[in-house]
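Excluded from the complex is one protein chain; the other protein chains are retained at their positions.
In order of appearance the chains are A, B and C, and numbering begins at 1 in each one.
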Amino acid sequence: MQLGLVGLGKMGFNMRERLRAHGHEVIGYDPRPEVTDTPSLGDLAAALTAPRVVWVMVPAGDITRDTITSLRDVLEEGDLVIDGGNSRFTDDRMNADLLAEKGIGYIDAGVSGGVWGLKNGYGLMVGGSEADVERAIPIFDALRPEGERADGFVHAGPVGAGHYSKMVHNGIEYGLMQAYAEGYELLEAEDLVQDVHGVLRAWSQGTVVRSWLLDLLVQALAQDPEFREISGYTEDSGEGRWTVEEAIRHAVPAPVISAALFARFASRQEDSPAMKAVSALRNQFGGHAVKRATTEETLRAPDPKK
Amino acid sequence: MQLGLVGLGKMGFNMRERLRAHGHEVIGYDPRPEVTDTPSLGDLAAALTAPRVVWVMVPAGDITRDTITSLRDVLEEGDLVIDGGNSRFTDDRMNADLLAEKGIGYIDAGVSGGVWGLKNGYGLMVGGSEADVERAIPIFDALRPEGERADGFVHAGPVGAGHYSKMVHNGIEYGLMQAYAEGYELLEAEDLVQDVHGVLRAWSQGTVVRSWLLDLLVQALAQDPEFREISGYTEDSGEGRWTVEEAIRHAVPAPVISAALFARFASRQEDSPAMKAVSALRNQFGGHAVKRATTEETLRAPDPKK
Amino acid sequence: MQLGLVGLGKMGFNMRERLRAHGHEVIGYDPRPEVTDTPSLGDLAAALTAPRVVWVMVPAGDITRDTITSLRDVLEEGDLVIDGGNSRFTDDRMNADLLAEKGIGYIDAGVSGGVWGLKNGYGLMVGGSEADVERAIPIFDALRPEGERADGFVHAGPVGAGHYSKMVHNGIEYGLMQAYAEGYELLEAEDLVQDVHGVLRAWSQGTVVRSWLLDLLVQALAQDPEFREISGYTEDSGEGRWTVEEAIRHAVPAPVISAALFARFASRQEDSPAMKAVSALRNQFGGHAVKRATTEETLRAPDPKK
Partner (left out) sequence: MQLGLVGLGKMGFNMRERLRAHGHEVIGYDPRPEVTDTPSLGDLAAALTAPRVVWVMVPAGDITRDTITSLRDVLEEGDLVIDGGNSRFTDDRMNADLLAEKGIGYIDAGVSGGVWGLKNGYGLMVGGSEADVERAIPIFDALRPEGERADGFVHAGPVGAGHYSKMVHNGIEYGLMQAYAEGYELLEAEDLVQDVHGVLRAWSQGTVVRSWLLDLLVQALAQDPEFREISGYTEDSGEGRWTVEEAIRHAVPAPVISAALFARFASRQEDSPAMKAVSALRNQFGGHAVKRATTEETLRAPDPKK
């Protein structure tokens, strides 16, 4: 079928390629002339046959909102917009309402798979009406992995359910990565274990901890043994935070996912204000030596007799 | 090749089957007459041709130690014992020394795969001397999954390295399971998500969180939707604890693995003494109502004027 | 000086008493006739001499917002409203703007001390303009504990800073309580320690962990040894959640405060959906016995050969 695709970055570019390989007609729009198929959103709308389906694959937040607002202007009643970005699920209701004013449908689609999706297919979680989802099924079938539809695609519920599911997916992902990471660090710390890379690789088949993330970890270590080339400074991209906020809203204990999130926060600090406070306290009550911020000298404990 | 196998429980029984299917001659010993091939350890030793290889697959701790002590008595110089149980790595050095007194070799083998190993093969991490490991390679090759040896087997280091690796494997496993579990609970808590089982299943292919544990979770939910039949009471079997203790010994931060362990401890408490203390404190300073242990009545706050 | 006081509940009632004991003229309003001094907010405004100062001490959220909206109608330019409730700091800017439309000033005041404040004084953290705070100083001086002003009062910054500080205060409180609670549970668990109450009481003087919360814990145990009368079911009242949300917004690691919050969430669950998932997973891969939700029987492990 025919699809408009707005946003041809790391994800959108690959998705266009995969969709075309599956026989769909994709007209892509991106502000960068070297990748776009059409000069403007207006031209995109004009090039598509009504009723249109347009997939939005741009950064979450303001850019998604602006794109959807612009699409509302150039699309018509009966068209359908799919937001495939990592939008917060609370944005979906607003986006859907904005489009509904003109009779345009809306689906939120959580998309997982990263740069590997082109080859392996993308895991898809979507939210929207039965009719809207039905209409876009050929697109979903092309994007998702081969095999049974239910193994790589779900219509999770009404508008918002797709991004909610993707958000939780990413929260879990934080926890999984941190679990492997802690185990990796412990193996590295123990002299008995002389082949850490080999141990991780041996877990690839047969073990309880085998997973795609483990495969990637093995591959990363093959490329950069002992991670000499990489720093521990780790970004977080929003969905881990939202997951913990949702856990709080629902009073769901989330010690693992939050610990993984906080480890990323800590990884970005040159020095921790909290730990300065702890260190200062130890010095106050115990006269314990502390490390000076700039030198190796230690501060003297206070004299309680004064 | 020929192998003695001591312990024909859930794991050992299946391993005998898999080894025989791969053409090895296995003589199993177990105190239960209905499964054993031989009436005693002495008979087992007599039935094997020297130099013997005997695999021990019994519960960790005293039973393993007693079994190895008994084997020392019936085996001879040049024989080899492999401990495939979930022994603590600190036991391995002692076991090896015990056997070395008589010139008997020792390998510690971490074995992962549970009840599925019979079919899929077992992930193996072993510790021991180069020569001992080389000698047992045909056994390891039969037990491990098909495919490249390094994807399901590692000679991790000297005696102890195998069980150390298995211990870390299990610690990671705790973290992974808890990450999925937190995400599952959050999906269940959110009304927008109407098909939780479908969401988890949709993650099976293409997504970043796909794994064998996820497949099992999907399967478990198919068997028992919303886990109505199962309680949250969760045992722990030692290796999660040892992993956290090792993290402490090596000063490696392990917030995720420890959170997963503590969640299991908490799952087994009818009521938490700690939370009674917190609740009592809230009552003391804030006059907040508290729940009585046995009824729904609330206690009165203390009167600070008295 | 003269003060209007809206809300005569657990906190407001005691504050009126303390203010009067310090010689201030307080006219209190509360919808409950048995405690109020005046039949309506309008009468309250009429009874106060302009420029008026009115302290609002009602539950955070809608009730506070409604009260402030009503006060805007009955107050005049030059009057001053102080919100002493546990409002979220993000509400303060809106409340201040609402009142500023009519030229009415606004102070947000975090108040700590619970039911003991009547006797000991209340710790106060306020946000607002220099002039507004200066004007209300006699009230703050009466409410705060005896001694140096800076030991029980701070003008923390502009509007919002008072409630922000109070929110962090409560977040810390969660962490402190949980730390004592974990230690208490551990003492109870160890047979060597035969006098847990005595140990806690011995910490009251001289030790590093002495604090007012510890004193309350000792007192609570004196009233209810081993907490036999109280359940571990523990509410949370909003500020712990906001603290973790602020930690996320500022990318500040908050493992302790969040762990304390999650422990409360868990305390309110009859059974944990997450731990059901973990237990189900253990059963799937290891054939580990699980506890049935309603009986002590165990489920059989799946047979992987099928």
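The rule we apply is simple: a residue touches a chain if its C-beta (ideal position, glycine included) is under 8 Å from a C-beta of that chain, and two chains touch if they have at least 3 such contacts.
Owing to the predicted nature of the structure, the values given are computational and were not obtained by experimental measurement.
Undergrad: Since one chain is left out of the picture, which of the remaining chains does it touch in the full complex?
TA: A, B, C
Undergrad: Which residue, C:28, C:84, C:113 or C:287, contacts the hidden chain when the whole complex is considered?
TA: C:113
Undergrad: Using the touch definition up top, pick the residue from C:28, C:85 or C:253 that touches the left-out chain.
TA: C:253
Undergrad: From the list C:84, C:105, C:171 or C:273, which touches the chain that is not on show?
TA: For the chain that is not drawn, the touching residue is C:171.
Undergrad: Going by the contact rule already stated, which one of C:133, C:154, C:221 or C:274 would touch the omitted chain in the full complex?
TA: The single option touching the absent chain is C:154.
Undergrad: Considering the whole complex, not just the chains shown, which residues of subunit C touch the missing one?
TA: Answer for subunit C: residues 89, 112-114, 117, 120-125, 127, 144-145, 147, 150-158, 160-161, 164-165, 168-176, 178-180, 182-183, 185-187, 189-190, 192-195, 198-199, 201-214, 243, 246-247, 250, 252-257, 259-260, 262-263 touch the chain left out.
Undergrad: In the full complex, which bits of subunit A touch the chain not displayed? Write them out.
TA: Answer for subunit A: residues 10, 114-116, 118-119, 177-178, 180-182, 184-185, 188-189, 212-213, 216-217, 219-221, 223-224, 227-235, 237, 255, 259, 263-264, 266-267, 271-288, 290-293, 299, 301-305 touch the chain left out.
Undergrad: When the complex is taken as a whole, what residues of subunit B touch the one chain not shown?
TA: With respect to the unshown chain, the touching residues of subunit B are 208, 241, 244-245, 248, 251-255, 258-259, 261-263, 265-266, 268, 272, 274, 285.
Here is the rule we go by: only the chains that are shown with their structure count from here on.
Undergrad: Return the chain label for which the distance between chain Cα mean and whole-protein Cα mean is smallest.
TA: Checking distances from each chain centre to the full centroid gives A.
Undergrad: Centroid of subunit A to centroid of subunit B, CA atoms only: how many Å?
TA: That pair's centroid distance is 31 Å.
Undergrad: Measuring centre to centre with CA averages, how many angstrom lie between subunit A and subunit C?
TA: So the centre of subunit A lies 35 Å away from the centre of subunit C.
Undergrad: Provide the C-alpha centroid distance between subunit B and subunit C, rounded to the nearest whole angstrom.
TA: 43
Undergrad: For subunit C, what residues touch not just one other chain but two or more?
TA: 255, 259, 263, 266, 272, 274, 285
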